[in-house]
Each structure stands twice: as C-alpha cells, then as structure tokens.
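Left out: one protein chain. Kept in place: all the others.
Chain IDs A, B, C and D follow the sequence of writing; residue 1 opens each chain.
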Amino acid sequence: MNIDILLFPILLPLIFAVMGLFLKSKKLINYWAVLGSAAVLYCAYVLFGIKQASLVLPWLGHGIDFDLKLYGFNAAILLWVNIFTFLVVLYSTIKMETSTRIKEYYLYVFLTVMFANGSVLADNFVLFLFFWGGLLITLYMLIMLGNLNSYKTALKSLILLGLCDFCLLLGVVLLWKISGSLKISAISLEAQGLAMISFLLIMIGAIGKAGAMPFHNWIPDAAIDAPVTVMAFLPASLEKLLGIYLLTRISLDVFHFQMNSPVSIVLMTVGAITIVFAVMMALIQKDFKRLLSYHAVSQVGYMILGIGTGTPLGIVGGIFHMLNHAIYKTGLFLSSGSVELAAGTTEMKKLGGLMKSMPVTGLCFSVCALSISGVWPFNGFVSKEMIFHGSYETGYLIFTIAAWVGAIFTFASFLKAGHSIFFGAKSTEIPEVKENSWPVLVPMIILSAFCILFGVYSILPLKLFILPALSGHPEVLAELTFTHNLSLLNPIALISMGCLVIAFGLHYLGVKKGQGKAYLASEPVHNLPIIKTIYNLAENRVFDFYEQGVKLIKLLSKVIYYTVDRPIDFVYERVVTVTGRIVIFILRVLHNGRFANYLSWSLAGLMALGYVMGTLIKKAG
Amino acid sequence: MNIYILVALILFSVMAVFLRDLLKSAICLAVASIFLAVMFFRMGATYAGVFEVSVVAGLITVLFITVIALTNDDAKVPENKWPIIIFPVALAIFIIFDIWFMNKFIILPSKALPLLAQGEKFGDVLWGQRTFDLLGQIGVIFAGVFGVFAFFRRKTDE
Amino acid sequence: MSISKITLLTIFIPIIGSLFIPLAGLISKRTRSVWAVLLAGTTALLPILLIPQAFSGTELIIRKALFPGFDFILVIDALSIFMSVVSSFIGLLIVIYSLGYIKDDANQNEYYLMVVMFIGSMMGIVYSANLVFLYLFWEISAICCWRLIGFYRGKQQVIKADKAFLVTFFGAALMLLGFIAIYNQTGTFDLTQMRGLAVSSTAVLLILLGMLSKSATVPLHTWLPDAGVAPTPVTAILHAAVLVKIGVYAFARIFCYTFQLPDFWLQTLPILAVVSSLVAAAAATVEHDMKRILAYSTVSQIGYIFLGFSMLNPLGVTGGLLFILMHGLSKAGLFLCAGVVEHNTHKRDIRELGGLIITMPITAITFLVCALSVIGIPPLGGFFSKFMVIAGTVHGGHYVAASLALFTALLTAFYLFRLFNAVFLGELKVSIVEKTPAMLFVIITLAVLSLLAGIFVSYPARFADVAALEILRYVK
Amino acid sequence: MVILFIILPLIIAGLLPLLGKVSKKVLPDFLANAVFALLLGYSFNFAWNASAGKTILSQVNLAGIPLGITLRLDALSLLMLFTIALVSLGVGIFSVNYINQEKYSSKPIYYSLLLLTVAGMNGIVLSNDLFGIYVFLEIAAIASYALAAYGLGKEELEGSFKYLMLSVVATSFILLGISMIFALTGTVELNGIASVLAYSKAIKIKYLIGICSALFIMGFGLKSAIVPFHSWMPDAYSKAPATLPAMSSGIMVKAAGLYVLIRLFYNVFGITPAVQTVLMYLGVISIVVGALLALGQNNLQRLLAYSSISQIGYMVVGFAIGTPLGFIGALFHMFNHGIFKSLLFLNSGSIENATGTRELDELGGLAKKMPVTAGTNIVASLATAGVPPLNGFWSKLIIIIALVQAKFYIFALIGILASVVTLWYFLIIQRRAFFGKLNETWKDVKEAPFWMSLSSIMLALICIILGIAFPWFIRLWIEPAANVLVAGIIR
Partner (left out) sequence: MSELAYICFVAVAVLVFIGLYCLMTMKNLIKLLIGAEIVAKGVSLALITAGVEKNNIMLAQSLAITFIVVEVALVAVALAIVIGIYKRKKSLDIRNLNNLRG
C-alpha cells in the first residue's frame, strides 16, 4: 500500500493514540508516548526537509477535497508543533506520573497532535475546519483531566472556542461564496465588502484560538484547574502556533490588505487591547500559573499587533514572536509545573528562595522570563523590537505606546514572580524541596537554550522558519532588512530599554511598600484609585466575556422561552381548550332538556328555512 | 255553512287545549272530532268521516279518558296563565298572516265550487291502489301493540 | 428478487408482520421478541439491497391501478432509498434497545406491534408517490405514536399522547386539504406526474402546516417535548429516527422534488426554519427535564434540515439529507443514553442527577460523543451536515439566517453541555451502575456510528449527493 | 320478490310474540337473526342488476291478482337495503347476549320491535309512494319509541317521550307537505309527482315547492337529526339500550331521513340551488355544533349521539354539493357511518353490560380487561374521525375533494377542522374509558360475551377491510347508487 508521506503526520499520532489504549503498564505507556512523539517529530523533520509536497484526494464533492499541501511555512509550523509535543510528552512522563488517567491523557495528546498536524497541512478550508474543530474536543477532554471543578473550565473553553470556530465556519462559507473555491492556496482576495466580513470572521476564529481578548477567559481558569502540562501544551504553544498560523495565512495569502486599512486597524486594536488589559491582570496575580496564563493572553496581543500592522517588519515580528512566545511560555509553564511538582503549590505567597534547591528550574525560569520581558539579547527582545518598529511605521503611535506599556508590566510582573519564588527569603510554609529528575529538566533546558540561541543568532530562525511564510511575497522580502533590530542604539530600542527600567523601579517601589514581601510588589498599581475598582470588577468577572455571555444567553433563552414557546404551548393547552369549553358550555346550557325549547328550535328552524327558501327562489326568479 | 262547522271545530279545539279539567278537554277533543267528521261528510269523504267518528272520537277519547282516570288524583299540573291571555292575540295575528301568506304565495280562491264527482269506488281505490298502505297499517298496528306490550310487560316474565 | 418486489416487501413485511406480534406473544415472550427483531431486521436489511439502484441514478416507478386518482404508486429513487435505509436501520436498533428497556412493563405486545408497524408505515411514506397513500401511511404512523406515547397509561401520559395525536392530526388534515387543492388543480394525486408544477401559496401553506406539525417545527412543536412522557425508545424513535423526519422527507419529496415553490415561500421558509431552531434551542436552555431538553433539541435541529432543504441548492439539500442521517444517529444515541439513565435512576429532572460518569462511564462517553455530533464539532458526523447546510444557506444568499443558525449551534453546545454536566458531572447524587447489555450495545453502536459517519463521511455524502441531484432535477 | 324485504320481517315480527311462548330465548334469537341474515343475502341477489343501472319497478301479485303495491328497487334503494340488513344483523347478533340483562328481558317482544323497525325502513326505501314512505316511517318510528324506553327507566321514558313528541310534529309537517304535493299534483306516487312537476314552471308553483321543501327538510331533517332539529337524538339515546341507537343512528336516521330527502330532491322535485344552499349550510352547522357538543359529554351514548349529528352533517354536505363525487362520498359515508357508529354504540353496550354504567368518568383503563371492545372501539373511533387506513377516511376524503372541486373552500376547511375535533372527542373516550390506568372498581370486569364480541369484531373488520378494499366496494355498490342521483328526475 502506498501511503503518501503527507498523511504520516496525521496517521501516525492516530495509530499511537489508538494503540496506546491497549497498553497495560504505566511505564510502557510512557515509553510508548515518548516513542510516538519522537516518531512524529522525526516525520515532521523529514517533511521540513522536503518543503514542497501536495496531496489531493476526492472527498465530499462540491469542491470539498481532501487536500493537503506542504510548503515552507507550514512545514516549519509542523516541525515546531511536534517539537513542543515531544518536549511536553517527555516532561509529562514524570509530571503526569501520579495521574490515574494517564492513558486518556496520552490518547488526547496524540489526537491533539493529529488534529494540529492535520490543520497545519490542510489546504482545503473544510478539511482545515475538520481538524481545527477536532482540537476543541481534545482540549475539552484534556482540561477535564484536571481537578474536580475542571469541567466548568472545560466547558468554558469549549463554548468560547466553539463560538470562535462557528465564526470561522461562517467566514469560510462566506469566503467560499465569494471566491467560489475552498482551496486555501488558490484564494486571493482584497479584504473589502463581504470579503472583509469574511476576513473578520475567520480572524475571530484565528485569534480566538490563539487566546486573544475577549476569548481568553478560559485560559486563566484552566491554569488553575487543568494539569500544567496541558497548559504548556495547548494554550502556551500549540494554540498560539495554530492561531497565528491561520492569522498569517489569511492576512498574507488569502486576503490582502494595505497598511492602515480598516482591517489592519481592527487587528491592531484587538492586539493592543489584549496586550494592555491582559498584562494588567497578569500583574496582580498571586498564583504563578495564573500569572503565566494571563501573559499567554497578553503576548498574543503582540503577535496580532505585529501582523495587523501590515508592514513587513511587523508581520515578520509577529510570526517570530509567535515562535518565541511558544518557546519561552512553554518553558515558563514547564518550570511552574516543576515548582508545583517539587513544592506542591504555585501560590507565590507560599513560595520563596527556591533558587538554591532548584537551580536548574530557576535558571530556566530566569532565561524564559527575561526572554518574555524582551531583555536583550534573548529572543523576545528581537521579535518585540520588530513589532515596535512595525507598529511605529504605521504612524499610529498609540499602538506602539500600548506595546510599551505592555512591556513595562510584563517585566514588572516577572520580576515579582521571580523575586517571590526563586529569590528572596526562603519560605517556611513548604517542606524542603528537591530538584526534579531529568525528563522534567531536559525540556526546560532545551527551551531555554532556544531562547538564547534565537536571541543571539536571530537570523537563523528568521531565515529558516519565518521567511518561508512570506514566500510568494517578494515585495515584502525586498524591503526587509534585519540590521537595525540587532542594534541597541536606535530610539525605539532605547525606549524599550527605558520601559524595563521603569518596570524595575515599579517593582522596587512595590517591594518596599510591601515590607519586602515580593508577592505584594504589584500592590501599588493594584491600589491606584480608579484602577482598583476596575480590578475589583474584573476579579468579580464583570468583564468576563464568557460569564456575561452565558448570562445573556440564559436571559435571552428565558425571554424567548416565555414569550414565544410558552405562549404557543399556552394556545394548545389553554386557549383552545378553554375556548372550546366556553362554547361547549353555552351550547350545553342551551340544551336544557325542556321539550318546549327543543320544539321552538324546530319551529324556528322551519320558519327560517321557509324564509330563506323564499328569498332564494325569489332571487333565482 | 262550512265555515261555521270549521269555526266550531276550531272553537272546541281551543277549549280542549285551555280547559283546566283534563276530562273536559278530552271530551272537547271528541266533539271537535265529530265536527271534523261532519266536515268530511260534507266534502264527500264519507268513509273517512266514519273512521274519524268511530276511531278518533271514540277509541282515542276512550284511551285518553282511561289514562286520565289512571293518573287523575295527584297529577294536577299547575299551568301558566299567560298562554290563555296571549292566545287570542296570537291567533288573530296568525290568521292574518296566514291569509296574507296564502294569498301571496298560493293561488287565490275561485268562486266556482267543483263538482264532487265520484268516479271510482272507495274499495277499489283502497284495495287496488293503496294496498301498500294497508300493509303499512298492519305494521303500524303491530308496532303499536308490541310497543304497548313492551311498556306494560312484567319485568320478571323470564 | 426484483427491485419492485423488494420495495413492496420492505413496506408490507413490517406492516403485516406486526399484526402477528400479539399472536406470537400468545406463544411466549421470547417468540414475540424474536419475531419483532426479525421483522425490524428484515426491514433494515431490505433497503440496503436497493442501494445499487440508488447509485444507478435512475428512478423506478411501480404502479398498481386501483381507482382513478387513487392508484397505488411507489417511487424508488436515491432519496427514498436513502431515507428508508436510515430510518429502518435506526428502527432496528431501537427495537433491540427496547428488549432491555421495557422488559418489565405491561402491554409489551402492543408496544412491539406499534413500533414495528411504525417502521413499516415510515417505509410506506418514503416510497409512496401518491399523495393520498402518503397521507395514509402518515396517519398510520400517527396512530402508532399515539399508542406509544401513552404506553404507560398514566393520566398525564395519555393526555400528552392525545395532544400529540391531535396536533399532528390537525396539521395532517390541513395538509390533506392542501393535497386536495392540488388535486383540484391537476386532477391527480400522482406525484410523478406533477413534476415542476407551480402550486398556489395557499396549498403550500396547508401542506406545510402538516409537515411542520409532524416535524415538530415552531409553531406546531410543543407536542414533541410533551411526548417525552413516552418510554424512551419511543421518544427516540419518534424524534430521531423516524417521526420528525417524515415531515422533512415529505418536504423534500413534495416541495423540492415535485413542485415549484412560490417565491414568497422561498423567502419565508429559511426564516421560519431558523426561528424554529432558535426558539427551540432557547427552550432547551431553560428546561430541566432531560427528555424535554432533548426533545427541544430535536425541534431545533429539524430547523436546520428545513433550512437546508429550503435553499434548493445542491449544497443545502445534500446537507439536509446528511443531517437526517447524522442527526438520526446521534439524537437517537442521546435519547437512548437518557433512557439508560432514566431506566436505572428513575429520575428525569437534571437537578436531581449528577456525577454519573463515575458509575456509568460508558453511557457518559457515548452521550458526550453524540452530543458533540449534534452540536456539530468535527470529527463527528454532525459537523459535516451542519457545515453543508450553512454553506448552502450562505450560497443561497441568506446570510442572516446562516448566522442565526450558527448562533443556535452555539446554544446547542450550551444546553447539551449543561445537560451533560448536570447529569454526568459534578457531585454524585444517585449511585447506580449500568445494566442491560442490550441497551449498552445499542448506544455504543450509535456513538461509534456517529464517529465513523464523521470520519468516513465521504460514503454517505456520495449517497446524499446522488439523492440531492435527484431531488433538484426539476428545480429551475 | 322484492316485497320479501318488507313482508318477511313483518310476518316474523307478528309471529315472534306467539312463538315466544314456546321458547323464550333461543327461538327469537335464531329467527330474528336468520331473517337479518336472509335479508342480507337476498340483497346480494339484486346487486348485479342494480350495479348495471337498472331500476326494478315491481308490481306485486297475490295469486295472480295484481295488488296495489309498486316497489321501486334501484341501486340507491339496494344500497340502503344492504346497509340496513348488515347493520341490523350486527345489532341482532349483539342482542343475543345483550338483551339477557335483567332490566330488558322479554326477548320476543324486543325482537319483533327490532324486526318492525327493519320492516319499516325497508318499506321506506322500497316505496314508490310518498304516503307509503310516511306510513312505513311511522312503523319504524313507533317501534323505536318503544325500544328507546325498553329498559323502562324514568330517563329512558323521558327521552322516548321527547323523541315521540318531536317526531309527531315532524311527521305532521311531512304530512302537510304531502298533502300540499297531493293538492298540487293529484298523486302521491313518486314518478307521478315527478312527471307532473316536470311540466310546471310557474313561479307560484316554485314557491309552493319551496314551502314543501322547507316542510320536508324540517320533517325528515328532524328524523335525521340535522341541527337545529337534532335535540331529540341525544335525549333518546343517552339511556336507551345500546342496540336502539346502533340501529337508529346507524341506519334509521339515514333511511328515514336522508334517504327520503335526497330521493325527493334529486329524483322527484329536481334539485334547485336554493335547496342545495340550505342543505349545505344546515350540514355545516350540524358538523360544527355536533362535534363541539360531543366534546363536552360525559355519557358515552350521548356523546355518540352528538357525534352522529356531526357525521350526518358530512353526509348532508356531501349530498348538497350535487356533483357525482359528492354523491359517492356522501353515500359511502352513509354506509360507513352505519357500520362504525353502530359499532361504537354496541361498544358502549358492551361496556354497560360489563360495568353497568356509561358515564365516562366512572370508567377507566378497560382496555386491559376488555381487549376486544377496546380494540374494536379504536377502529371505529379512528374510522369516524377519518383517520386512514379505515373506511371513514376515504368517504370523508371524497366529500372534501368534492367540496374543493365545487369551490366550497371554507366548508372544506370546516369539514377538515371538525374532523380534528372528532378525533379529539374520540381520544377523550379512549382516554377516559380504555386507554388510561385501570379504575380499581372494575378490576373484576370481564370481556363481553361471545355474541357481543362477535358482532363487534364483524363490524370492525368491515371497517378495516373497506379501508383497504374501498375501490371495489365503491364500484359495486356506491357508484351505481350515485348514478341514480346523478340521473336526476325519475320517470
């Protein structure tokens, strides 16, 4: 049997997933999983080498084909998806050891990989939706693996992402209607009129998957409820990759828009809002994982902002940021998982001074944290600079400022986190902790290494992974020079540096106010007059899109139920019967059993008959 | 002359209706029957007249009187007063309406009285043409007899 | 066997065979059950033999002359074969499920008689090409439903059974009047002779009322939630497999395939369908009774099928047909899962249930799978049908309808998961384990089929495509 | 020997009370049912003749001497004869067990009354003479007054008395009409009247015929319980022995009422738009009022009485349309209604025989204990409501088609909606009597005895078989009868 190599990334995980169900021993399952992810990774690597391939099989008719296409960009994404998978699986062998549902866990992980690979490779929108939507289920199931309350969060994620997916579906269908084709690589449209609506709908699908506001609410909740590996696996890495991958494809290939076109403004606005608000929320978190999760949201803002600028630099920056973010955020989540594994908690209040006992974790955390904060020479710095430049080029300074504000608070919050967990005084609330075993550490080390590598030698990932995204856009490539990004001496880079200094100042101030307790470092900001009320509202989930949406849906449902459905039923149950009863009552009262009454009806009937007959005959002549 | 007989017929009918005493009304009814029979004679329907006198004025009156006797004592039914009061007015209105109606829709009277020719014999007509009615009469009598039987059967004649 | 013989057997084996069920019941319970399953099995098998005929792309018409205008006419084409395969198969599953479900109840003879006759009447409806015979089988199915809903003989049950019968009869009687109006126009009840005919709006309205009442579409839908008092297999058969599909089938057969709809209705129907969907979904969100929620969900999903069919474009119609299949599988699965829960716990109020995933994992998983399919999440079958319906709607230019339909899909997700969470998750309130392998077998089969129908969607899709082409042959 | 249809029941009716002294039960049972069966078989004898469209005007001879009896046997009267024989056979078989009840007794008298009603109806149907119709109508009527009060309960007597008094008024008006016709034409024979009237076109004569028509509609309408002349029916039926309403509603209202009306209007006077319109409206009013009143009843037989009123409305409407299809529908419905309505009344008799009551709210869940009664009742109910695949559906369908074809859209709609109400009240019967939970009072109730069940099953089978085999039945019996009406004025 001749199976096209393009099917391997999809079929392999499926085989591993199904076979895994039949394994009995826990150890065996772990090995099996590592082996599986390695195999898929290898497969992805081979494909990355091939770069160009396509496969078209007939499927549903109507132009809906089973259409896979590999080219430079999605080969890169495919590779990274599988790298993260491999790392997370490796990490999971220890982290998930205690879980009783390990079998299910790997099943879902492999299914996730399958769907992710499929959606990356798909070149037909329906096929893409097929795989894309499948991720919903695995995400739902993965979150369900968490603690007792996780099902609520799981539902939240399902509904929010479901909403995004339905928007995506509508956008796709609209696109189909407009362009007459479903082949992603064959569509090329100006984002105007209906096409713009279609673009916005697909965009919602993409940024929703990536976790931008306002579709982000499930992420912080999941950080608490779901296993940390799941967080590292999905919201931190895979979903960002996929979401931004889709956004890139539709912004670059499927639709075209000019710099500062309405679409661009919308994207940038969403990005900027996401950056600022999410980071503000992240700042005040007292739980490490929750803090990370808000950052996961905030960073999406940068990517969207970058791609939304429509400038070559911004776009490249956005995509690069996606990659970088996936690396360091996975690293951060993994380190938080490491802390949780060792100390049993991730609450900053209870932790402290772990650097001594967990040096590797601490170091990796530091690298990733500096990276996310955009400190030179880590990778985050490069991509963020590109985004700053890109947004600055659009002329809307406000977005750049928003990005800077984001940078300030990002750094501040990580200073707080690092300070309270790894540095500072040793906490007395937790028992003595030990560094974790190597399967936990290796992924973090690898990721940290990537952070440094991509920061110092940024031209490598850009050439290798990012530029293929722009293949077919020579005009973009032509303008692109990377020289100034590496230079620290340009005004924008200086301002960014300034931001870091401000952040440091803020942290210092906060720690001082909090009597040396690092986890209170964000309190000054938290307690600012107006901001405090906003925070309180936010903590009470007033801004929670999901909670409010659910309330609205419930209200709407009730309104419809009581104004449409029940009245209709009322007609059957009451109006008809009661009217009938009244009429029957009247008729029955008339039939009073009196002979004279009955006789008079008959006689009256006779007279009426005679009269009617008479008039009718007269009429007939 | 005819008109007086008819008036008498109507008068006794009215009395049969409005007399309080059932016995008297039954007798009034019989008298009315006799007037009707006289009318029949005058119109040439002799056999019908005989039947009217013997069966209606006789048999039916007897039946009525028997029933009245059987139910006499405590069966006084209070009758309303107003029917008697209204009756003359109603009757007058009805007669006027009836005459108007007949003049309008039915052919007006012509003065000439037709000759009451008797072409056929009564027996021939009855037996030759109306045998079906006789069959029916048998049936009616059966029905009447068994009907009355059914009402007066003893419940325990099993 | 010739095609026509197979078709006649498909219709008359269950109808006539069902009459012998009480007799079989006189012998022994086992004989009766075996006989019932045998009948249902034969009925499920026979249409499968017809599938090659469906792909041949031609139609076969059988005509038995009776009385001028009342000829017994059967039409065998892709559409009718598709419908008969789907419904007889689900019917079979439900009969098997009943073996476990009602084994301790009274009046089983009547139950099996009615179920099997119901399947037979559905076959009759599907193949009839004479409006009068369509109506005839239509009402046979209504009679069966009536007895089945009132199966438990409680006062409420019987009242609701009466309500269902009356509402559907009301609609059907008006539909008959519509048929007569068409007869008045054409002088025949023969559908095969009226293709491409333009009909008056009044006739359409009357016929539509019948379809809506049978398919439980707003505003004639409330009997369906109330019919939830029936024993569960019945509700399942009523909703998912057969009953509500009758209306949409008739719609496809009469309005898509045969007549030309007036413009007014082409514009109005999508709105009606979407509103129906939305209202029912909202009601499902508010209700607390497990079966009522599912029933409202059915109402809501039927709206999609109508939406797809009313588009009269290949996508929409294919989507509608696929929807019939997918919804049949997954909604039957949901109802039967609910039946397992109810059978074991004797509770239907979701507020009194919870945490059953611990004691009833298989039921929970199958429920989840079916629910996801109903919502329309890939890789399950429901996704494709929903996608195609919506694609059809957008292609037909009804953008608002499409967006409302998607909003309804979101609501669907919301209420189905509300149900799932309340029954299977959270705190365990009633601890009862799964029993009755026959029932579990059926629900697992349905869940697996929902999944397989999604993964190997191309096979049913090709079938639906052929049928859709057939349907749209006479559409201008 | 067409006269046999009248003579045979008449003679046996006369003999039975005498023979009753010999054998109180078995002989009357046997003789009466034998007569009904014989009449049924004998009516087949003429079926081919009649379906060929021939009319037999039979002059009866007695030993070679012609008697003054002319009987008219055409397809229409044959259909009626057939229906009468069929229903009366059903009722007769039912009575074998039913009249054994304590309150009824005296089988010979009972059967002779039953036979007299049959003789009376046969006479009406066969008569070629307006006055003959009247006389035989009275035979049937008098016998049925006695039957209506056969249990001698006070309510039975009350119902019977009202029935009688209203009928007397009706027959008086009929006779007034007859005498007007007589005064106009000088004859009372149907073909004589027809031929005289065919030549008189004057407006005054039209008025006179109009008045006569009104009188006849009122008189025969009261007999066939058309609203507003229906009021005797529920009273007479509610307490009477179930066989009387079965007989009366099943066939008498049709033979003594509707048949005469259509015979007169279509075959004798010639139909006029005025009569059609009036009948149409009366029919529709009957349909609606009857159905609604039936909905509110608690006494089973009273409910069925109102239901009969409603169903008769359908027939009236069908006849009033005046198209061939309308005739077919109405005649078919007439036959069907004879079958299923008598079955329903017999069911109520079975219930009463088993439980001693006919009040619906005292019953409940009898289906378990009386499966045959319940089953046949469902069949009859659904047939009445016009649910396929039973016979009532086809007849109603044809009537509605005829209405639509004649452009009476509103009436068609009303007819359809009324059938929904019909179904409604039958579902109420089902719910309260059979289909619910068993009322504890009746836990020892037994199924109806053999002959009662047999008769119910027989009638129910006819409903089902006709539902499937209706085309052949229509071709053999109904169409020729309809052709008689289509052919118009007789010669």
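Criterion: a residue touches a chain if its C-beta (ideal position, glycine included) is under 8 Å from a C-beta of that chain, and two chains touch if they have at least 3 such contacts.
Values in this document were obtained by computation on a predicted structure and should not be read as measured data.
Considering the entire complex, the omitted chain makes contact with A, B, D.
From the set D:43, D:160 or D:355, the residue in touch with the chain omitted from the display is D:160, counting the whole complex.
In the complete complex, the hidden chain is touched by one of D:26, D:62 or D:183, namely D:183.
Per the touch definition above, the residue from D:92, D:123, D:234 or D:338 contacting the chain not shown is D:234. Taking the whole complex into account, subunit B touches the unshown chain at residues 2-3, 6, 9-10, 13-14, 16-17, 22, 25-26, 29, 32-33, 36, 39-40, 43-48, 51-52, 55-56, 59-60, 63-64, 66-68, 70-71, 74-75, 77-80, 83, 87, 90-91, 94-95, 98-99, 102, 106-114, 116-122, 124-126, 129-130, 133-134, 136-137, 140-141, 143-145, 147-148, 151-152. Residues touching the missing chain, restricted to subunit A, are 588-589, 591-596, 599-600, 603 (touch as defined at the top). Those residues of subunit D that touch the chain absent from the view are 131, 135, 138, 142, 145-146, 149, 152-155, 157-162, 164-165, 168-169, 172, 175-176, 178-180, 182-183, 185-186, 188, 234-235, 238-239, 296-297, 302.
To be clear about the criterion, only the chains that are shown with their structure count from here on.
Chain C has the C-alpha centroid lying closest to the overall centroid of all protein C-alpha atoms shown.
Looking at A-D alongside A-C, one finds more C-beta pairs in contact between the chains of A-C. Each chain gets one centre point, the mean of its Cα atoms, and the points for subunit B and subunit C are 71 Å apart.
Subunit A and subunit B have Cα centroids lying 102 Å from one another.
Rounded to a whole number, the gap between the C-alpha centres of subunit A and subunit C is 37 angstrom. Across the assembly, subunit B contributes residues 105 that each touch 2 or more other chains. For subunit D, the set of residues touching two or more other chains reads 207, 211. Because contacts link the chains in a way that matches no line, ring, star or complete pattern, their graph is best described as other. Chain pairs that touch one another: A-C, A-D, B-D, C-D.
By the touch criterion given at the top, residues 105-107, 127-133, 135-140, 142-144, 146-151, 153, 155-158 of subunit B touch subunit D in their complex. Interface of subunit D with subunit B (complex): residues 6-7, 10, 13-14, 17, 24, 60, 67-70, 102-103, 105-106, 109-110, 112-113, 116, 119-120, 123, 127, 129, 131-132, 135-136, 138-139, 142-143, 145-147, 149-150, 152, 204, 207-208, 211.
For subunit C in complex with subunit A, the residues that touch the partner chain are 163, 167, 218-219, 221-223, 278-283, 285-286, 314-315, 318, 372, 375, 377-379, 383-384, 387-388, 390-391, 394-395, 399, 402-403, 406-407, 409-411, 413-414, 417, 421, 425-426, 457-458, 461-462, 465.
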